[in-house]
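Accompanying notes for the structure given below.
And then chain A:
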Amino acid sequence: MAYDVNGTAVEHDEEGYITNLSDWSQELAGVIAQAEEIEMTDEHWAVVNFLRDYYEEYQIAPAVRVLIKAIKKSMGPEVGNNKYMYELFPYGPAKQACKIAGLPKPTGCV
Partner candidate 1 sequence: MSEDGVKKFLYVNRKAPYGTIYAQEALEVVLIGAAFDQDVSLAFLDDGVFQLTKGQDTKGVGLKNFSPTFNALGDYEVTKLYVEQESLDERGLSVDDLQDIQYEDEDDDWAEKPSIIVVSRSQMADVMAEQDVILSF
Partner candidate 2 sequence: MATLHTVNKSPFQTQTLISCLGHAKAGDSILMIEDGVYGAMSDTAMAEVVAGMGADKKLFVLAADVAARGIDAGRVAEGVTSVDYEEFVDMAASCDRVQNWL
């Protein structure tokens, strides 16, 4: 299974998480978002970039409640709340945003 980024195949697992984290690019993120039926806005990008920074620093994809709390702290309560985050990523902010960010499935996610 693979995403098609301008003719280049990028492998992913059965749930859509990319196999090789170094394959990630902004173009790929757009392709994954399209597969997830998400129209990327600045707000989506802010969350995706936040996740990538978090992974870079701590080597884990955070659980959803940890993500929302951390976003609330760094971007304020109007973004960092359950309702808004689920509006951005209807199938789960941690799961969907991690997928688009090219990270593994969040730790503690079933």
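Simple rule for what comes next: contacts are C-beta pairs under 8 Å (C-beta built on N, C-alpha and C of every residue); 3 or more make two chains touch, one makes a residue touch a chain; residues count from 1.
The candidates came about this way: all candidates are chains of the complex that A comes from, given by their letters.
The structure displayed is predicted, hence computed values, not measured ones.
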{"item": "Chain A in this complex - touching candidate among 1 or 2", "value": "1"}
{"item": "Touching residues on chain A, where the partner in the complex is candidate 1", "value": "54, 57-60, 62-63, 65-66, 69-70, 73, 107-108"}
